[in-house]
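My questions will all concern the structure given below.
Up next is chain A:
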Amino acid sequence: MDSVFYTLQDFFTHSKGMTYVLMGAALVAMTAMWNFLVARDEKDWPE
Partner candidate 1 sequence: MMSEEAIAGNKSLFTPFNLVAGIIVLMGVLLTILRFTGGLGAITNLSDNNPWGIWISFDLLCGVALAAGGYTTSAACYIFGLKKYHSAVRPAILTAFLGYALVVLALHYDVGRPWRLPYPIFVQQGTTSVLFEVGLCVFLYLTVLLIEYSPAALEWLGLKKVRNIVVKLTLVLTIFGVILSTMHQSSLGALFLIAPSKVHPLWYSTYLPVFFFVSSIFAGLSMVIFESTLSHHYFHDKMDDTHLKENRHVTFGFAKAACWVLGGYFVMKVFGISMDNNWHYLGTSYGLWFLVEILGFVALPCFLYAVAVREKNVRLIKWTALWTVLGIVVNRFNVSMIAFNWQLPSSERYFPHWMEIGVTVFLITVFIIAFRFIAKRMPIFYEHPEYRDTH
Partner candidate 2 sequence: MHKGNLRLGMVAILIIIGAVAICTIGSTAVQEPRGPSQEARADLITIDTLKTFGDIERPAVIFLHDLHTEALAKQDKDCKSCHLEVKTPPSLAKKNALSVKFKRLKDTSRKQVLNVYHTECIGCHKKSVKSGQKAGPVERCGKCHLEPDGAHVVSDRHPIKMDKSLHYRHIEATKDKAKDKTQCGLCHHKYDEAKEKLYYAEGKEGSCLYCHGDRTEKNRMSIQLASHYSCVDCHRRRQAKDPTLAEKNEIGPIKCAGCHDLQEQRKIKVIKDVPRIKRKQPDFALSQPKEKELSEKEKQDLVLMDPVPFDHKAHEANNETCRVCHHASLESCSEKCHSLNGQKDGDFIKLAQAMHQPQSKRSCLGCHNDRQQERACAGCHTFIKKGAGPDISACETCHMKSEGMATAEMKPEDIAREMLKARNPVRETFKDDDIPEKVVIKTLSDQYEGAEFPHRKIVKTLVKKTKDNKLATYYHREKGTLCQGCHHRSPPAKKPPRCSRCHGRPFDQNSLSRPGLKGAYHIQCLGCHKAMNLEKPKPRDCKVCHKEKKK
């Protein structure tokens, strides 16, 4: 296939594909981020 999109279909396949990858990445990243954020105050939270 050549390097430009001729159909909406191809374009969406491409863009949505990328987005899905990013989504996965984002979810992992945010989990990590949250842990980093609350790492310090974790202990004095009563379980």
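In picking the candidates, the idea was that all candidates are chains of the complex that A comes from, given by their letters.
We adopt the following convention: a residue touches a chain if its C-beta (ideal position, glycine included) is under 8 Å from a C-beta of that chain, and two chains touch if they have at least 3 such contacts; residues count from 1.
Quick caveat: nothing in here was measured; it's all calculated off a predicted structure.
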Discussion item. My understanding is that every option belongs to the complex but just one is in contact with chain A. Which one, out of 1 or 2?
Written reply: 1
Discussion item. Going by the contact rule set out above, which residues of chain A touch candidate 1 in the complex?
Written reply: 9, 12-13, 16-17, 20, 27, 31
